[in-house]
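Every protein chain of the complex appears in place save one, which is left out.
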Amino acid sequence: MTALNRHLLHYLGWRLLQSLVVSTIVVIGSFMLLHLVPGDMVDVLGGQRGDMDAELMATLRARYGLDQPMLVQLFHYVTGVLQGDLGYSFRNSNTVLSLVLQRLPATILLVVCSVAVAVFIGTLAGVFAARHVHRPIDVIISMVVLIFYATPVFMTGLGLVIIFSVKLKLLPVGGLTTPGVDMTTLQLIGDVAQHLILPVLSLSLFYIAIYARLARASMLQVLNQDYIRTAYAKGLGTSHVIIGHALRNALLPVVTMVGLQIAELFGGAVLTETIFSLPGVGRLAYDSVFERDYPLILGVLLVCSFVIILVNLIIDLIYTLLDPRVEVSR
Amino acid sequence: MRPAKLLLGLGAALCALTSFAQAEEPVRGGNVTFLMSPAPQILTSAITTAGAEQVVSSKISDSLFTYDYDLNPKPLLAEGFSVSDDGLRVTINLRKGVKWHDGKEFTSEDVAFTTMDVWKVLHGRGRTIFGNVTAVETPDPYTAIFVLSKPSPGMLKSLAAQQAQILPAHLYKGTDIPTNPANLKPIGTGPFKFVSFAPGDNLVLERNPDYWDKGKPYLDKLIFRFIPDPATRASAIESGEAQIAPQNLVPMADLERLAATGEFDITTKGYEFQNEMEMIEFNLDDPVMKDKRVRQAIAHAIDRDWIVENIFFGYGKPAETPLHQQLTEMFDSSGVPQYAFDPEKAKALLDEAGYKPDANGIRLKLTVDPLPYGEHQASIAAYMREAFRAVGIDLTVRAQDFAGFVKRVYTDRDFQFTVNLLTGGSDPTIGTQRTFWSQSFKPGVGFSNGSHYVNPEMDKLLETAASEMDPAKRKAEYHDFQKLAMEDLPVFPLVAVESVTIASKRLKNHTVDANGTYSNFANVYLTPAE
Partner (left out) sequence: MLRRVLLSPAGFVGLFLLLMIIGMALSAGYFFPKGPWALVARPYMWPGQRPGLPFGTDSLGRNILAAIFYGARVSLIVGLVATVCALVVGITVGSLAGYFGRGVDAVLMRITDAFQTIPGFLFAIVLVSILSPSVTNIVIAIAVVSWPPVARLTRAEVLRVRETEYVQSCKIIGMSTPRIILTQVLPNSLSPVIVVAAVLVATAIITEAGLSFLGLGDPNVMSWGTLINVGRPSIRSTWFICVLPGLFVVMTVLALNLLGDAINDALNPHFRKR
């Protein structure tokens, strides 16, 4: 086992280094991409239902460093990041790091809860369907799950809001907490949970389909492998076979999918955050694209990429644990 | 110096008080949730012209005046004012005993500092409004004298809190104003104090117990919730989670349905200071748009009544001049050239201009760039595409986001015409002038004579009227302006927009003057639920 540990550490170190390289590519690439977008922050400020004159615009551009050549701006930015300074958002009168960290919890909560709910229910449904493949219950599960998947998030979201918030008045219309009310920590947890029920539900309904189908497909694939048939032949009971052998291998694509879902969810959460007015990072990034607030967009991308790379690393580790036949590829 | 309007100021205050006493008894207490979108990013409007910042900061900090429905100034932090005979000195008498939320006294120093170091330097519109201010004298802590290089009658109409918020000199002087932490933890003189701000989520304000207007405000807490989705906002109002949504934040399509429940008040008052106009802005440098006949043909091809009925649900009026009908002092459409919906006339004009139909009936291919702010401009452009087919124009609608629009239209000038939403403001010098004054044209500067309209006669009219002290003469000059603008047609005004506030019937006094929901809410109270 010691050899494996050493191997793993070596692997981790190497991956971490590669991750830093990836993040750098992401940041530089995004920076250059953003500068290709027409218009800049001062253009946006000038149009905010107000007026600007050329003098003020020039002053502001010089202030924000927007009048310098792109490479110079890039250099300043990168050196800043290396010192932990992600820049300052003038529009928000606050540092980028604070702004992003302020909004990150809402998105992480939303994403983690949605994935957890989706994976749990989806895998259960998928495995169940695989066990009863081609029987009516299999078809029904697949159909129900698909219908939820196919319905655009905003329709399920709005539908849920109309039913539970407006008609039944059971749950709040949006937001993360009830503002203006003093609460104990326990009450706060309950308040947040109450606010998250509908957004998590609408987001996970979409993803349940994916995990169900994936679990079902891999389960079916695995159930017919030779080693499974061998296990049956050896006289091992059905449940033992399923949980002991089949599930572990069937979970591999599911685990992989979770890895790449996390990335997707961060951006896709924009729609859910919009409908449920959650103060998350997806909405922050979306708004900052339209504001041409470069430091803020880059800050969000940078922080998100760190989180995502971390998650992928963990996923890969879980993957090797699940299937020891797979060599830890360098 | 003759005090011209000092008594008027005091008299207005007295009238306001008595009329209020005749109304029903206000209820003290309660929390009100106010819907807002987009979310404000900072909590002061002194350095930005964004709407959300204006709405929230006017509750935290009072301004010198507020304005009644006819845009006459009513005292707030200023008790009265007087203007010298030559119009070059405006003396403001400040209220005594007003305290900032941190306990320091409000003095003329704050007014002087904010005018010279903030409004004139960092505020997009402030540079225009206070452009003629050379200095602000402070002979004593309760008197501020604006010294002008030219008379500026428009300035006195622009001293409301959303356009002219006063900052505390003791916190801002000598600091880097845009990065000052007080932008996020504001100290003001208003009826509500800052409690907490969760960016993108909510803002909580509570009653200022030391407010200068004793006994007010009536509300305990004022909570702003930032909800980006229109349907969610409608749901929040309907479920009672929020009590008020201004400025068309609840989609017009929902208003009828909500009004039918009998639980809500809908009003279009309270936007008299804004006067938004939907306009077609022609690019006069474009070879096709140069020809006035083409512009006139386009005007005749559009059914503005249809637009008001179907896109604005009746909330608005077909525009007759570049000025909004709500600007009652100045609006005058008598003798102004009109462009009725007349497709035959449009076709005749195009024939005249040399654009005859080809084998497919197409005379001309054009592009339009609607302003990407809200839905209305895009809908108008889509309607125009169909309406123009009937007169043989093949119209392509181009889309980009806000910054892209500003760059394409105002920097690159790569457009033929836009569907634009222009704020007229409480005086023609504030918003409207920028569209027609040749000196406003500066490539790169947005919403400033995008047409590149140059007419020395128009320039003279505008410049004279801007400094005209005699109200009757001023009105006549702006009447001439309206006639000339519609004759030359550098822009074609479509709709005089009426913005809508919807509020719970239990919420009283949310709209009592021209600033409507943008005012300080000191008089607002909530009657208990039945």
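Chains: A and B, in written order; residue numbering restarts at 1 for each.
Just so we're on the same page, contacts are C-beta pairs under 8 Å (C-beta built on N, C-alpha and C of every residue); 3 or more make two chains touch, one makes a residue touch a chain.
Nothing here was measured: the structure is a model prediction, and the numbers come from that model.
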Identified contact with the non-displayed chain, of A:Met57, A:Leu158 or A:Leu278: A:Leu158
Touch criterion as defined above, residue of A:Ser23, A:Ser98 or A:Gln194 at the omitted chain: A:Ser23
One chain is left out of this view; which of B:Val397, B:Val454 or B:Ala476 touches it in the full complex? B:Val397
Missing-partner contacts on chain A, residue numbers: 18-19, 21-23, 25-26, 29-30, 33-34, 36-38, 133-134, 139, 142-143, 146-147, 149-155, 158, 162, 210, 213-214, 217-218, 220-221, 224, 252-253, 256-257, 259-260, 263-264, 266-268, 270-271, 282, 285-286, 289, 301, 304-305, 308-309, 312, 319, 323, 325-327, 329-330
For chain B, which positions touch the chain that isn't shown here? 230-231, 234-235, 238, 251-254, 256-257, 310-311, 372, 375, 378-379, 381-383, 385-386, 396-401, 404
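Simple rule for what comes next: only the chains that are shown with their structure count from here on.
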Counting in whole Å, what is the centre-to-centre distance of chain A and chain B, each centre being its mean C-alpha position? 40
For the complex, give me every residue of chain B touching chain A. 31, 33, 38, 41-42, 48-51, 122-125, 127-128, 178-181, 183-184, 195-196, 198-204, 221, 223, 225-229, 231-232, 235-236, 238-239, 241, 400-408, 410-411, 423, 431, 434, 442, 444-448
Partner chain B, residues of chain A touching it in the complex: 37-41, 43-57, 63, 88-94, 99, 102-103, 154, 158, 161-162, 165-166, 169, 172-177, 179-180, 274-280, 283-284, 287, 289-292
